[in-house]
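So that we are looking at the same thing, I have put the structure below in structure tokens.
One chain of protein is taken out of this complex; the other chains stay put.
So that you can tell them apart, the chains are marked A, B and C in the order they are listed, and the count of residues begins at 1 in each.
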Amino acid sequence: MNDPVHFVDEMLQGILIAHPDQLTTVDGNLRCIVKTNKEKKNKVGIATGGGSGHLPLFLGYVGDGLLDGCAVGGVFQSPSSDQMLEVTKSIDQGAGVLYIYGNYGGDIMNFDMAAEMADMEGIKVAQVIAGEDVASAPKGEEGKRRGVAGIFYAFKIAGALAGEMASLEEVKRIAEKTCANIRTMGVALTACIVPEAGRASFTIGDNEMEIGMGIHGEPGIRRGALQKADDIVQQMADKILADLPYEKGDEVSVLLNGLGATPKEELYIMARKLHEILKAKGISVFNTYVGEFATSMEMAGASISLLKLDGELKRLLSKPANSPFFTQVQL
Amino acid sequence: MNDPVHFVDEMLQGILIAHPDQLTTVDGNLRCIVKTNKEKKNKVGIATGGGSGHLPLFLGYVGDGLLDGCAVGGVFQSPSSDQMLEVTKSIDQGAGVLYIYGNYGGDIMNFDMAAEMADMEGIKVAQVIAGEDVASAPKGEEGKRRGVAGIFYAFKIAGALAGEMASLEEVKRIAEKTCANIRTMGVALTACIVPEAGRASFTIGDNEMEIGMGIHGEPGIRRGALQKADDIVQQMADKILADLPYEKGDEVSVLLNGLGATPKEELYIMARKLHEILKAKGISVFNTYVGEFATSMEMAGASISLLKLDGELKRLLSKPANSPFFTQVQL
Amino acid sequence: METLRIKDIQSIILQIKNIIDSNQDKLMELDSVMGDGDLGFTMTKAFAAAHEEAVKSEEKIPGKLLTRLGIVIAKTSPSTMGTLIATGFMKGGKSIDSYDEIGPEELAYFFEAFARSIMDRGKSVPGNKTIIDTLFPAAEALRSSANESLVKSISAAREASLKGLDASTKMKAQHGRAAYYQDNSIGKQDGGATVGTYIIEGFYRHITQLSI
Partner (left out) sequence: METLRIKDIQSIILQIKNIIDSNQDKLMELDSVMGDGDLGFTMTKAFAAAHEEAVKSEEKIPGKLLTRLGIVIAKTSPSTMGTLIATGFMKGGKSIDSYDEIGPEELAYFFEAFARSIMDRGKSVPGNKTIIDTLFPAAEALRSSANESLVKSISAAREASLKGLDASTKMKAQHGRAAYYQDNSIGKQDGGATVGTYIIEGFYRHITQLSI
């Protein structure tokens, strides 16, 4: 690392110089990232935004078949309404802009402000807030849940529908439907380190873990001795399956997300157990994503997300997509 | 983690169940992985093999436009000649099989044995050994160098040419040419942990780093106090550039590889500095890969690889590829 | 002194900035217990920027200057508290931008709009253990003493905000990161509510100092 004060800007400079054909800034503002090649007239624009330190979240999903722009905040900090407005103006192709972002107070307020300002400039804006972390609020209070790795599905599916020139209302509908069908649970083995702080703001013992911890270190539902991967997966799956609930005959997409320091090997060991559990429940798996989709600096840990599919979601999930951080061919 | 004894097999079961359309075993042998859909008759088969604990290396590059099969060893252990032979027989489409693997004694001996056995079964086999880690042996002794992340380029380019139905000799030639034009340097910030050992076999202090360390913890060229990212990149680049040497007017592909626990954010900060150095030297960058291409369990650290390009290499590098671990659209 | 003008606003912002600066560690600490620990950092940044703007702005109308400060804070400090305070300054300033000077009546308008706009933006009400629990009582005190002197009304506001802080500590958090702690938040002092008292304190120090 260099000077932590420049962490975010240097990272952005690196991303822009590494992927000049795919990503660029709005008028040189590093913290406002959009696609290099503008989209077709009348395509609904999709923007997101959020704190840094979660790559590929958020800007990693700006790409073909995905998002059009992203406002980038400091590490774990919301971007400003200003930045969001700049991105909005840049990506609006006359059909309006949809904001899809995670359920965090600061982000909501800033996106609300940006939406009001965009409205004053005559741009139609709609918003969908993703919150699918079952550990962050009990069933019945879904509206309070944090948005974590599962938001990837909303980006992917809304991006696919927007690419078909659907209306803002339609794209909003599909993003909401996607969010409503996702559930996520995480487990953390070590703390995350914010560069400016230089040290962990909390600690997890060497042989401890915390089930349900948020991607900024928000408290989970159980701190305890480190368990076997299979036992951890079982607990996470139990929580997730009971929540929606996901039932016999359902078809799902599975996302096994590493939080940053967890080897892919371990994620696949978890995938194995998860598939076993789903099979025993009579839930079929359409496809499985394994990798880093939403991280938390050097945090060791993982999350499991399930998306319950129907024909429409499956069709859109299957479409190709391409960003510097996520490439998929037609499934 | 579950029982470390089952680490590799459980990981393989997870990979196979997560990507059934793409990967399968040879006759149920978990440690012999091949593409689910067999290739065209007379396409040269390409196989690799090596120890586990390096995902996406090695089996992660079995896919369309890439490799046809992989023999999987225990963590940091060579697979057996037997496994290699099984893979060879499975992927041979009558045009012979090329082995591309890293320059490690155990692997070489086992691939040699496998090649002899394949020969006895009437399968033409050729071999290309990748070794591009400049820290592992001085200039003039290139043949002693370890193979690390840069081997990705050999897989990608040889895979692309094999897909064009080139002969075994041709595919071997391009793999050799690719290997000859790659140089890599790594830096490690923490040790790697082998599951069966359960602890690091060596340690790197909290504020220390080792430049040139190998992906199994082989000794590097300098252990010292942790430096700024920019200074580390400068030292790594100096070594790499002087070695080939890469010179003004050259065009390169850049690979910034994370060893497992290093955030993508840091890799991009390094990419930024590397581009700056290359620009100052008058070396142009054709494209940049950033991510995890060859890891070492939970090791924190990174490596930089450069591939010097010409028209032929550029054309092949640009072709699409698709495996569960690496997907690229036509560049 | 019965009214506040541009120079006073500048001095008040400096007062708030000084209070925040000398309490940076305390805010850091409060926000660490049930938040992400950045409150001290974002607040010093917000008021440093606000102060800089207050000094260099050519605005002649106090309400307009206060709105400008909000805009600047929104840009520099997009954290929850930064955004809320920015909204407060913007909407509070807007509510009095037809007045050349701020008397007790206008000060009440200002803080009423300030608190109200935060409640709108944050979808929060008094009792949720937020900055509202110190600012809302302060605005109410200003309203009830609007026909008294500036010193008296700001003194009443200060007292109300401090009482509000005590009361809020006993509440259960409903918003922001603190809400994840649910019942565990009871008994812990809220960082945002504390910031609310500092803002009032800034006004209080300037007004009472000048009156001595």
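Note that a residue touches a chain if its C-beta (ideal position, glycine included) is under 8 Å from a C-beta of that chain, and two chains touch if they have at least 3 such contacts.
Predicted, not measured: the structure shown is a model, and the values here were computed from it.
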Specify the shown partners of the omitted chain in the complete complex.
B
The one residue from B:Asp82, B:Glu142 or B:Glu170 touching the chain left out of view is B:Asp82
Touching the hidden chain in the complete assembly: which of B:Asp64, B:Glu218 or B:Glu251 does that?
B:Glu218
The missing chain sits against subunit B at residues 73, 76-83, 105-106, 109-110, 112-113, 136, 144, 146, 197, 201, 214, 216-219
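Keep in mind that, in the parts below, only the chains that are shown with their structure count from here on.
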Which chain wins if you rank chains by how close their C-alpha centre is to the centre of all protein C-alpha atoms?
A
Subunit A and subunit B: spacing of chain centres that average the CA atoms, whole Å:
29
At least two partner chains per residue is the criterion; list those residues in subunit A.
none
Mind pulling the subunit C residues that touch 2 or more other chains?
none
